[in-house]
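A single protein chain has been removed from this complex, and every other one stays in its place.
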Amino acid sequence: MKRMDRNQIAARVARDIPEGAYVNLGIGLPTLVADHIPKGREVLLHSENGVLGVGPKPAPGAEDGDLVNAGKEPVTLLAGGSFFHHADSFAMIRGRHLDVCVLGAFQVAINGDLANWHTGAPDAIPAVGGAMDLAVGAKNVYVMMEHLTKSGESKIVERCTYPLTGASCVNRIYTDLAVIDVTPDGLQVVDMVEGLGFEELQRLTGVPLTRGKAAHGAALA
Amino acid sequence: MKRMDRNQIAARVARDIPEGAYVNLGIGLPTLVADHIPKGREVLLHSENGVLGVGPKPAPGAEDGDLVNAGKEPVTLLAGGSFFHHADSFAMIRGRHLDVCVLGAFQVAINGDLANWHTGAPDAIPAVGGAMDLAVGAKNVYVMMEHLTKSGESKIVERCTYPLTGASCVNRIYTDLAVIDVTPDGLQVVDMVEGLGFEELQRLTGVPLTRGKAAHGAALA
Amino acid sequence: MINKIVASLEEAVADIADGSTILIGGFGGAGMPSALMSALIAQGARELTVVNNNAGNGDTGLAALIGAKQVRKIICSFPRQADSWHFDKAYRAGELELELVPQGTLAERIRAAGAGIGAFFTPTAYGTRLAEGKETRRIGDRDYVLEHPIHADYALIKADRGDRWGNLTYRMTARNFGPIMASAANCTIAQVRETVELGQLDPEAVVTPGIFVKRVVKTGATA
Partner (left out) sequence: MINKIVASLEEAVADIADGSTILIGGFGGAGMPSALMSALIAQGARELTVVNNNAGNGDTGLAALIGAKQVRKIICSFPRQADSWHFDKAYRAGELELELVPQGTLAERIRAAGAGIGAFFTPTAYGTRLAEGKETRRIGDRDYVLEHPIHADYALIKADRGDRWGNLTYRMTARNFGPIMASAANCTIAQVRETVELGQLDPEAVVTPGIFVKRVVKTGATA
């Protein structure tokens, strides 16, 4: 089978984001999605630190410390973008105005529970940022992660063992092996990488999967 | 005795408003206070429909329907003024950012209860506007009213018979006869019009008054 | 290409169904979306619940909508005015339900709907008739009343300038309820004096980001 690399997963996520969608890309891996949105498709990127219409990275030397994204990386602003304060920014998130947010994860449970902020290790310094707001606020919560941990365990689990970010909040999971919808009827496989059979995916994942009908990505309300 | 007319009461209120105060003047009678603020004393007038730094009436012909006060009268904007939306405007009020609001009243009770929005008549169409927000929100709530009703009853009462606007919210009462502070120790007379004795004021008012120390108007926090 | 600018007022309000809840901008005449109101009267949707600070003035805008008997219920802070005769008549005839809300609570309930807040404690109206039957709580040294958000199907607002992404600016005190109403409806429709190219609105001075707006319709300066 052909595992997808990070950019391939990002491209797969990007495919499902329709024109006109308001999208928040979590820090880390999800940020890559921006690079894969097809040219000419207008998608509006929101960053929780108070900006809508985030553009590409600035040219070297053109960075401005006052124009950054949630990961504190320098960005640019598209024509038509706007700035607002933090309470207004999270009103957009919590008030269900974002069509999609894409988050990384440690674990996703079969009921859509998400764990992505804390390993639970007693000596770890916890940091949550905007993850819990995004998890409950976006109309569609997409998770983007490796299917397996480094030691080969499934990150899709019966029940999260790490502390939760949000309960029953994930709609769809994108991994290096498959795209899987979280539905009231359980996990439904949307598609798999070339050369991977359903039984093999089921074996690697551990929790029950069903073959889903191909789904269509986020619809705009 | 020399009863004060509306403009004299307004001037008496204006005397107590210090430079730098943020002030909301209720619709009707209190609006007059603006005309009596001494020249050169910078006082910032707030209107709950989203404007700070309200200036004087526009010249005839220069009215603009998009620039009005809470009474929907045309106003102007001072240099240094600003516009904001209704939730922000009432955040200023409710969040105790106004130093003073001046309201009209039907009745004020000895504990500072205010009744100014509804006569309680069964066939009256009620309308409250921003009165309840101002009553609980401003740091100092000043009432400006005639001392007596048209039939000669005191509007300062043991207990309001009209529906309340706010409980224990009035700090000071300005009437055509006297200025009276509402204090934890009861009503204290700050000053009276020329030719009116304390006993006569006490007789007209009905509820217990004491001779207060002269007070000093709103202090800025 | 995203294009929220619609060609006509008729098209802008075409899908408003009977029984909808509609937030209507404006404080008296300032910010009242009169052109959209006229289109809504022509469109004819009935049994509406409308939310506005007032209950209409004179014979235009919201007053005309009430006069056309399209309104079942009104949520507002200040219905009674010298020129609110359409409201007065319908209310006294028992044709119109009134929910009276203090102005700041009205604004905050609308803002809460847009911001995903489930309910909030406000000190306004504590101890008054308008808090009767409502949950109260003492927090610190102040007493509060629990209030719930006002969500709506539509918001009809008036702005000054708008672009094809739905970004809006307003003009002076005509801003009033517009920005918060835009955030609290499933479908926000803004009439604007002028439409501009993307990028012509200063990103520091956009008051309503386009995320809150579904349709923009140009009316020119007169409406």
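Read from first to last, the chains carry the letters A, B and C; within each, the first residue is number 1.
As a working rule, contacts are C-beta pairs under 8 Å (C-beta built on N, C-alpha and C of every residue); 3 or more make two chains touch, one makes a residue touch a chain.
Predicted, not measured: the structure shown is a model, and the values here were computed from it.
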| item | value |
| --- | --- |
| Chains shown that the absent chain touches, full complex | A, B, C |
| Per the touch definition above, residue among A:17, A:51 or A:102 touching the missing chain | A:51 |
| Candidates C:14, C:42 or C:119 - the one touching the absent chain | C:119 |
| Given A:64, A:158 or A:200, the one touching the chain that is not displayed | A:64 |
| Hidden partner chain, touching residue among B:7, B:82 or B:161 | B:82 |
| Residues of chain C (touch criterion as defined above) contacting the omitted chain | 108, 112, 115-123, 137, 139-140, 142, 144, 148, 169-172, 202-205, 207 |
| Positions on chain B contacted by the hidden chain, ascending | 19-20, 22, 42, 44, 46, 52-53, 77, 79-84, 87, 90-98, 137, 221 |
| Contact set of chain A toward the excluded chain (per top definition) | 47-51, 64-68, 72, 77, 83-87, 89-90, 93-94, 118, 124-133, 136-137, 163-167 |
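In this section, only the chains that are shown with their structure count from here on.
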| item | value |
| --- | --- |
| Arrangement of touching chains [line / ring / star / complete / other] | line |
| Central chain (by mean CA position) | C |
| Chain A and chain C: spacing of chain centres that average the CA atoms, whole Å | 34 |
| Centroid spacing, where centroids are CA-atom means, of chain B and chain C in whole angstrom | 29 |
| Cα-centroid distance, chain A relative to chain B, in whole angstrom | 54 |
| Chain C, residues touching no fewer than two other chains | 111 |
